[in-house]
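So that we are looking at the same thing, I have put the structure below in structure tokens.
For this view, one protein chain was removed and the others were kept in their places.
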Amino acid sequence: MWDYTDKVKDHFLKPRNVGELEGANAVGETGSLSCGDALKLFLKVDENEKIVDATFMTFGCASAVASSSALTEIIKGMTLDEASKITNDDISDYLGGLPKEKMHCSVMGQSALKKAIADYRGIQILEKPGEMVCECFDVTDLEIIEAVKANS
Amino acid sequence: MRIVYTDNNATTKVADEVIEEMLPYFGQFYGNPSSMHTFGDQVDKKIKQARQRVANFINADPNEIIFTSCGTESDNCAIYSALNAFPEKKHIITSNVEHPAINKLYQHLQKKKGYEVTFVPVDKKGLLNLDLLYDSLSDNTAIVSLMWANNETGVLFPIEDIAKKVNKKGILFHTDAVQAGGKVPIDVKQVGVDMLSLSGHKIHAPKGIGVLYVKKGVKFSPFLIGGHQEEGRRGGTENTVSIIGLGRACELATEHLPVMNTRVRELRDYLQTRLLEKIPCSSVNGDLDLRLPNTLSIGFDAVEGESILLLLDREGICASSGSACTSGSLDPSHVLMAMEVPFKSAHGSIRFSLSHYNTKDEMDIIVSALVPAIEKLREMSPFWKDGKVV
Partner (left out) sequence: MRIVYTDNNATTKVADEVIEEMLPYFGQFYGNPSSMHTFGDQVDKKIKQARQRVANFINADPNEIIFTSCGTESDNCAIYSALNAFPEKKHIITSNVEHPAINKLYQHLQKKKGYEVTFVPVDKKGLLNLDLLYDSLSDNTAIVSLMWANNETGVLFPIEDIAKKVNKKGILFHTDAVQAGGKVPIDVKQVGVDMLSLSGHKIHAPKGIGVLYVKKGVKFSPFLIGGHQEEGRRGGTENTVSIIGLGRACELATEHLPVMNTRVRELRDYLQTRLLEKIPCSSVNGDLDLRLPNTLSIGFDAVEGESILLLLDREGICASSGSACTSGSLDPSHVLMAMEVPFKSAHGSIRFSLSHYNTKDEMDIIVSALVPAIEKLREMSPFWKDGKVV
């Protein structure tokens, strides 16, 4: 069984900011039913590109739920530029760490956030170099190689 | 907190009667059964008794019983023995819903040892495609191995019919009866299998003890090579305490078999009915009739299994998603995938597996905990809206 920190458990059992957000002007979606994990992120962004509210809906394990909940807490009050620098490590750190097998659950948060920001700014996410290996999380083989290098 | 234990297909409580039978053999009668002294010999006698009890349990002869260290060893041993018996035959058959002890071994034999493997598929109810099975039998087939009962869904394969057909072609037949033991009657003489695996910890004996039944006359070659134990068929000092416990557990399992098929089955059915009634978009995995009396695999659309389990765990309820052995992995269960259970419910499938220790009261506790848990998870699921899957 996973060794979840108290913070992870708390965010899983009492997730913050659940549900669709009325008046959201940016939405990011990642994952799918077939993968067993999916996250939909709703943002309300003001004219200064400040995130005034954020909510989520998640289908996934406890880490996925907790990561989504944590993400909304982290980014509320940030500008889009600040938020765009958030990585899955920030989410994991906020939660006091995730089991290594569960790090990918926090990647979903990072990915949904990127898509939401792109959605707000009305830009297509650029084609990335490399071969797409994971549609849901928008991951290429080159990124995996980079990640393995960075983690070792 | 009160524990509601409904994970008996993963492992069971060691029965008090079994503990009592075992205890003196740790610190008091600890001799080696092979020794040339009365002190060791009394343990040997006790092991003979245990062997007889295990034999009685499945209507075998005592010398057809080989004690192993677990169901996995029994499975591995059976397959390797067959391959050694027929070194020229390079084709082996199994289903696509076996336990990893068979499934992973077959994959290994396919990838590393040049064997041609047929994984006979099951249908949506988890029932075996018998036509494909029989069509795949050939002169080149060394062994067919099929589980008696599936650990995740409880679905039963028609082992007796299959054994007859496979034997008629002169092909060895092994069945993994680890989940069948203690839940349905097993009579090896009637069923006519060549080899059969059991595991102690599924029938209220300790973990780490197994049985391989090998029919008299079936050519056998040992898997663990060492001393003369088990008549030279399995080296290693006997796990005396657990063997003695297993003997007692087999007696108890025979006693409890009627209960399993009445009271336990009723509890299972009660739980099933209540959950289907109270939780919309839920569905049972596997054939409703050809199924172990203690097992309920049930899927809840648009939610994910681990989250359900953790919410149940907070209420002291022990259940599982997929098999315990694969819970380290993040993939959906290969059994449910093989049955083409739709993704929307496969990911949210939970297995409840009961024993005669369970009570009706406990079933009510499960229902009371599960209904709000699923509701809560659906509230945050992006695939659930207005009471249905989107």
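In order of appearance the chains are A and B, and numbering begins at 1 in each one.
As a working rule, a residue touches a chain if its C-beta (ideal position, glycine included) is under 8 Å from a C-beta of that chain, and two chains touch if they have at least 3 such contacts.
Computed from a predicted model, the values in this text were never measured in an experiment.
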item: Selected residue (touches chain absent from view) among B:E64, B:E251, B:E306 or B:E362; value: B:E306
item: Which of B:S35, B:N63 or B:N140 contacts the chain that the document leaves out; value: B:S35
item: Residue touching the undisplayed chain, where the options are B:T72, B:T118, B:Q272 or B:S381; value: B:T72
item: Absent-chain interface as seen on chain A, which is shown; value: 1
item: Positions on chain B where the hidden chain makes contact; value: 3, 5, 7, 10-16, 18-19, 26-27, 30-32, 34-40, 68-73, 75-76, 99-101, 104-105, 108, 199, 201, 206-209, 224-229, 235-242, 306, 309-310, 312-313, 316-321, 323-329
